[in-house]
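Below is one structure. I have some questions about it.
Shown here: the complex without one of its protein chains, the others still in place.
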Amino acid sequence: DDPLVIAGRTYRSRLLVGTGKYKDLAETKAAIEASGAEIVTVAIRRTNIGQHADEPNLLDVISPEKYTILPNTAGCYTVADAVRTCQLARELLGGHRLVKLEVLGDEKTLYPDVVATLEAARILVDDGFEVMVYTNDDPVVAKKLEDVGCIAVMPLAAPIGSGLGIRNPYNIRTIVENASVPILVDAGVGTASDAAVAMELGCDGVLMNTAIAEAKNPVLMAEAMKLGVEAGRKAYLAGRMPRRRYASASSPLDGTFF
Amino acid sequence: DDPLVIAGRTYRSRLLVGTGKYKDLAETKAAIEASGAEIVTVAIRRTNIGQHADEPNLLDVISPEKYTILPNTAGCYTVADAVRTCQLARELLGGHRLVKLEVLGDEKTLYPDVVATLEAARILVDDGFEVMVYTNDDPVVAKKLEDVGCIAVMPLAAPIGSGLGIRNPYNIRTIVENASVPILVDAGVGTASDAAVAMELGCDGVLMNTAIAEAKNPVLMAEAMKLGVEAGRKAYLAGRMPRRRYASASSPLDGTFF
Amino acid sequence: DDPLVIAGRTYRSRLLVGTGKYKDLAETKAAIEASGAEIVTVAIRRTNIGQHADEPNLLDVISPEKYTILPNTAGCYTVADAVRTCQLARELLGGHRLVKLEVLGDEKTLYPDVVATLEAARILVDDGFEVMVYTNDDPVVAKKLEDVGCIAVMPLAAPIGSGLGIRNPYNIRTIVENASVPILVDAGVGTASDAAVAMELGCDGVLMNTAIAEAKNPVLMAEAMKLGVEAGRKAYLAGRMPRRRYASASSPLDGTFF
Partner (left out) sequence: DDPLVIAGRTYRSRLLVGTGKYKDLAETKAAIEASGAEIVTVAIRRTNIGQHADEPNLLDVISPEKYTILPNTAGCYTVADAVRTCQLARELLGGHRLVKLEVLGDEKTLYPDVVATLEAARILVDDGFEVMVYTNDDPVVAKKLEDVGCIAVMPLAAPIGSGLGIRNPYNIRTIVENASVPILVDAGVGTASDAAVAMELGCDGVLMNTAIAEAKNPVLMAEAMKLGVEAGRKAYLAGRMPRRRYASASSPLDGTFF
């Protein structure tokens, strides 16, 4: 298995995790360690990574020496807000160029505003950022985001925080087939089998937060997710058996992914 | 996590595997080792475990010292055949009492004949066997099989050799909720996420053969399945987040398992 | 389109309905008329069709002149109870031979006890009844029920009163493919599209009660169900287009029913 390469750096883990919704920083730290994640995304608008000098700093727990910190623009609903947030992150993190862009379009569903996302992506790429980008599961939009220079495209499985799993595996599969950059499922995973499904569709990785943080036992769920991602990756590489209505069926259900 | 206990013996692995459909005994051995399985099921009617003294013997590769050998009655369509096959296995394996009973009802779908299965189960239990039993996913039938003294009930996820995954998670979940003996999904798993789903429904284990043997790379798929079962088990124990239409939904989709 | 033939009688409607759970007899009558049903099933243990001379009699509203009355054994958990209930119905209805047999196995799920159902079916067929039979969705059990002489086999779509729709279309389709008697989906339909799906799978009819009686507007839902059954029947006969991942796909998803 080739390792995951993001912005020229190599990772063994294909599970990326967020830092929100935990009870406290100790639980955050324990869950993230259990997940085996090497890339940790941080909502700059909600998380102290140095903006507030006298408050607990996430980076004391999730060390940039050990983890790749991936600042994200969660909570931004406009191009300007998203761009400014990335610039703030770059400043706080000493010139850091890797960001995860989200421009939200709807407070209810937290679906992206793909038009604003495309515009913000163009601006950020021009400004020298390495942009991983949250998007819907539309294959045409995904390709446009790749074309403007995003280094990874991150379609949602289902709404952020929903735990509904991969709602449209056909779309995710089509995005993977068309892509020349890594495709990571971002948002909507609820349990370990969802993570495995994402990887079996050929995704390069999965990012999640709520599914771990809101499990009854977040640390144990983090272990489950680690294994689920690995299981799905290996199953994808191993090449699954064809689906058939029954063993004696003369023809498999070719082309049926789901 | 409590270990799996079958017939008084304790197992760390919750993945049980078959031995059919491999290229050769070397591949059988390698795949089974990679799966981490501790219980290996053997179709007595199709596999030489000593019946034919001068042919390759599976037990030379899958040693009864290392593995629990689980003789099964695959290919039996009558009570008499199934009972006789179990008795032959007991003889060949020096008094071995643990068996997996299958009485098939249909050559096309390989669905069980649950009436004959119940009758054979009664006879075998009376004859001192420890009976694990293949059945459909009907909760009432599963309970009857437990009531006649089977030590584990093994509902199908989908037809044997179909790779269709868990067709009716509601039924599997109901069987698990009603049971006082271990419930293991037997048949129909196609890829790692299917195995994870079975475990997330609360099953005690999963048995498979075709999904590993017919993968393009059986050894790698065996590793995937090992991880998938572990992932699903941990996710079940960790207690998944509720499903919601979106994060801001006031009420989760309570009671929605699937 | 050939008409539905049950016990030698010809019906234009393929929707069969129950009489339970309505507000009052007026609503029962209005909903049944709106459904266009010609066969109406009556739970002999719960419905007065003459047992109690001084109480409202369903047959005053649902006239046996206009409808085929189909007595059923809802609420029976043993062979003896089910047989006795059919005999009582025959007496009350003046020698009526057509019955719907249910022998339940579980108060929680209302799944059938298929072993007891088979036994009761044999007894009733020998006693001269024309037996339509409620069963699970196991193709082997369905075939056995046909083989003992049942004139129609009625697999569940999902648990009685659940409204979950066709949980396992593969099973229903296999039952239809194997059958020489009419196959009618009984139980589990929740809305009009569920009824259409049942018919598109090739079923000869659909029986329902709760989905109409517990709709907010039962009469309007009865109309919807009438149309849903007709739509599904016509779609089945018309022969649907193949499924494909997209229009330009070189090969359709052959064999994919669902």
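Letters are used for the chains, namely A, B and C, taken in the order the chains are written, and counting of residues starts over at 1 for each.
Operating definition for what follows: a residue touches a chain if its C-beta (ideal position, glycine included) is under 8 Å from a C-beta of that chain, and two chains touch if they have at least 3 such contacts.
In this text the structure is predicted, and so the values were computed from the model without any measurement.
Trainee: Given that one chain is not shown, which residue among C:101, C:118, C:160 or C:206 touches it?
Mentor: C:160
Trainee: If I consider the whole complex, including the chain that's not displayed, which of A:13, A:87, A:136 or A:248 touches that chain?
Mentor: A:136
Trainee: For chain A, which positions touch the chain that isn't shown here?
Mentor: Given the touch definition above, chain A has residues 105-106, 108-109, 111-115, 118, 136, 138-141, 143-144, 158-159, 164, 167-168, 170-171, 174 touching the missing chain.
Trainee: Which chain C residues would touch the chain omitted from the figure, given the whole complex?
Mentor: Within chain C, the residues that touch the unshown chain are 107-110, 159-164, 190-197, 200, 210-211, 214-218, 220-221, 223-228, 230-235, 237-249.
Just so it is clear, only the chains that are shown with their structure count from here on.
Trainee: Taking the mean of all protein CA atoms as the centre, name the chain whose own CA mean is closest to it.
Mentor: B
Trainee: Report, in whole Å, the distance between the mean C-alpha point of chain A and the mean C-alpha point of chain C.
Mentor: Spacing between the chain centres: roughly 47 Å.
Trainee: From the mean C-alpha coordinate of chain B to that of chain C, what's the distance rounded to whole Å?
Mentor: 34
Trainee: Can you list every residue of chain C that touches 2 or more other chains, as numbers and ranges?
Mentor: Each of 170, 174 in chain C touches at least two other chains.
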